[in-house]
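Some notes on the structure that comes next.
All protein chains but one are shown at their positions in the complex.
Chains: A and B, in written order; residue numbering restarts at 1 for each.
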Amino acid sequence: MARIGVFVCHCGTNIAGVVDVKRVAEYALTLPGVKYAIDYKYMCSDPGQNAIIEAVKEHKLDRIVVTACSPRMHEGTFRKAAERSGINQYMSEMANVREHDSWVHSDDKEAATLKAMKLMEMSVAKVRRSEALSKMYATVEKRALVIGGGIAGIQAALDIAEAGHKVVIVEKDPSIGGRMAQLDKTFPTLDCSACILTPKMVAASQHPNIELRVYSEVVEVNGYVGNFDIKIKKKASSVDNKKCISCGVCTLKCPSKRAQSEFDEKIAPRKAIYTPFPQAVPNKPVIDREACTFFLTGKCRICEKVCPTQAIDFNQQDEVVTEKFGAVVLATGFDIFDSNVYGEYGYGEYKDVVTSLQFERLINSSGPTEGHVVRLSDKKEPKNLVWIQCVGSRDESKGRPYCSRVCCMYTAKQAMLMKEHYPEVNCYVFYIDIRAAGKNYEEFVQKAQNEYGVIYLRGRVSKIYEKKDKLIVRGADTLSGSQVEIVADMVVLANGLEPRKDAKSLAQLFHVSYDQYGFFTELHPKLGPVETAIAGVFVAGACQACKDIPDTVAQAGAAASKVLGLFSKEKMEVEPLIAKVDPLVCSGCETCYNVCPYSAIEMEDREVSRGNLKHVAKVLDSVCKGCGACVGACYSKAVDLKGFSERQVYDQIETVTQ
Amino acid sequence: MEKEMQEIAKKLLAEKKVDWVIGYENSFEPGASRPVFMNKPEDAVKLVFNKSCVNNLAVYLPKIKKQKAAVVAKGCDLRSVREIIKEHQILRENVVIIGVACEGVESSKCSTCTENKLDGVDFTVGTVKDLGRKEDMSDIEKFEELSSKEKEAFWNKEFERCIRCYACRNVCPVCYCPDCFANRLMPEYLNKVVNTAENKVFQQIRMQHVFGRCTDCRACEEACPVGIKLSLLTKKMSKDAKKLFNYESGKDTDSRPPLSTFKVDEEGIAEIM
Partner (left out) sequence: MEVKEKKLNIVGFLCNWCSYAGADLTGLGRNIYPADIKIIRIPCTGRMDPMMVIEAFHKGADGVLVSGCHPGDCHYSEGNYYWRRRYAHLKELLDFFGIDKRRFHASWVSASEGKKFAEVVKKVVTETQDWKDSNSK
């Protein structure tokens, strides 16, 4: 007969404020097999865990139930406590009476208490059928994959590489650098973005432990923490990088005028053979086959003729390689919100309404206008500029209720830069609120207003329309309560941030969850900000949530430290909660073999009795991830899942319906 | 026709192409037949085929294990044979299928039979005719229209009579599990007590298990000693497999049963909230 201990946590008033915890503990003592039950203020605290350990020893308990918060929060804590008390860690169960009870039924304390009793009873029923499981170990491939070569990815890679481990950076563009490379200056110091980023890019490319895979994408992911098998596709660049000496003649001579520079936010043309920007790392050109005259018409081959080292290879094919990694850092960054969603601002219709990133390129001294800010329509210098904040931020009606965190700051920065370059211009900013909660941020915005004379108007812009060569910006000034109309030469939209368009499909490859916008979901909003629910997959930078450069760098470092923690072990413990087959009962119908998403089931002819070979299923322990699809599909009920076994689930069902 | 069948069986056994021939022979009761298993060429003369040959002989195939067998199959039985091959209960090379051109036996299914074709058999006995019969789901549609209460009342009345002899399961070609859930103890999937509720649950689970694999051959209904209207259920299964997954069981030996596969975009399924 089982000897079960039940430990009912108050969680301060989180549970005890709603649920009558004493009654839950008293009820536990009436259940078969329960030999001990107490309630305690904080079960997860040191004294709480010690109380469990002592009770197990004193009352010779062989399994425990902790009635507390979600197992997703503290299952590990109490499993460890169980182990310290001398029982198998899988002989512990939790009953979730906080997230699933006291917090959601605070309107009816009696119902919440009855439900807590039932949830506890269900866990008692489950633990009664628990089996001691032995630990399983897996080796750790001490090689990390960083996806995204922006500042987040570069920083994470450098930190891991510095600690002595191999890192591969996969970047889908032809160069690393990401968004930060596009920026002119950075807030709140106004130092040049390229000046602080370029040395890092070079450091990454020269580090003996870092390998750059640009113009590449992850296409398939298999395996698990410590042992990911990842397929990486290198797109054909049509240039042999071993031969290329980065002289740039090909780009210079390329006659194609079809493409617009992605790096310059499509305000300038680029050649068909190109590097995205002069400081690109690696500095090797690629041919955009959709813009290349040769690929489109079969004639041209000028780059091939001018190349001094015969590096052009029109026959190059996409290459797919499969490699092993122990850990992955997702650092895919952001896109800016689509300005077209705000029809009233006339983006796309009026050439002088530009996005914030387009403005960055205009004011950047290495940009297409060499830092000379001109109107895209007539190349004239603007005299009156208007910034509109919260374009795709804090706007429920556009499906973007969140604050993008960086737009207030970069708006102030851009307006200040404009004033610095052209002291005579007028800069207006329409805002909802100013959010400048960072070190020296508020001071920075104040400086824009007080020292630089940027005019801030609190209110939304309702319409922009063109009148001759001017843009009439009509909006409300809610502080003075009046309508304002500004005759502007240029309007800059302070676009909010959103995840990259392909973030969702990448998340699906790794089975990382994401929110409704596509931002990757961290393991815990407070206590697991760089981990994901997938062991061995970490997040850094704006792909997880909107953040600025300092926060991104900090998160990248944190992700790197998590990777290093994983790599510090020779072997890693993996959960033994996997499927098993009873060959005597198996009918060999291959249903489980068909449904297993991991090919973790093998069919074999096995001698189940003397001389009697039987066609049966077999689980490959190291491949099985414990999803249970086989159990759900098996008619013979020959497969079972450890930790969520048939007996456990059936006893839970029986308890709940009693 | 019988003569033709006997010759084939005799030859197969004589040439040791098969270890067994499974067919029908006359029963002691006049006008009745029963399954026969023969391994001697001289026994082949016993083979008969007439209106009383209702049994679905496919049910015996999983039991021949690694031996080889020839089986007499009507068009409807042939679907079960294919299903068993598909589910790896027997290898195709271990079965010789003797298809018989059937124009109907003494079974409720025959008046709406569209399944007398004999595609992919090894031998065809007789000539397959187009019977010009049509599928009829009107009884199922009518039953679906009833209220939940009426449906429940109907089945309670049916399963009140059930004695849990498991004949339905034992004659079912796709109920080949070595140890049926109904017999198991840990967990006890089914209480061993015979009462309406448990009897009904047994059949609910059995129907769920054979969904997309059942060919509506009616063997279970034919075998039921208390006359439970099981064809209502098996027809419903067929209808749903077609409607939800555009799937008909036993049409081939290589497509996956509907619950062993999926589509990312399911056309036949309503949205889940």
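Rule of thumb we're sticking to: a contact is a pair of C-beta atoms (placed from the backbone, for glycine too) under 8 Å apart; a residue touches a chain by one contact, two chains touch by 3 or more.
Keep in mind it's a predicted model, so treat the numbers as computed, not measured.
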Identified contact with the non-displayed chain, of B:Val45, B:Ala167 or B:Met207: B:Met207
Residues in chain A touching the chain absent from view: 70-73, 96, 98-101, 103-108, 110-112, 114-115, 118-119, 122, 508, 511, 513-516, 521, 533-534, 577, 595, 597-598, 625-629, 631-634, 641, 643-644, 649-650, 652-654, 656-658
Residues in chain B touching the chain absent from view: 143-144, 148-155, 181, 189, 197, 200-201, 204-205, 207-208, 211-212, 233, 236-237, 240-241, 244-245, 258-259, 262-264, 266, 268-270, 272-273
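Definition applied: only the chains that are shown with their structure count from here on.
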For the chain A and chain B complex, residues of the former touching the latter: 584-591, 594-595, 603, 613, 615, 633, 635-637, 646-647, 650-651
Residue ranges of chain B in contact with chain A within the complex: 66, 87-89, 176-179, 181, 184, 186-187, 189, 209, 256-257, 259-261
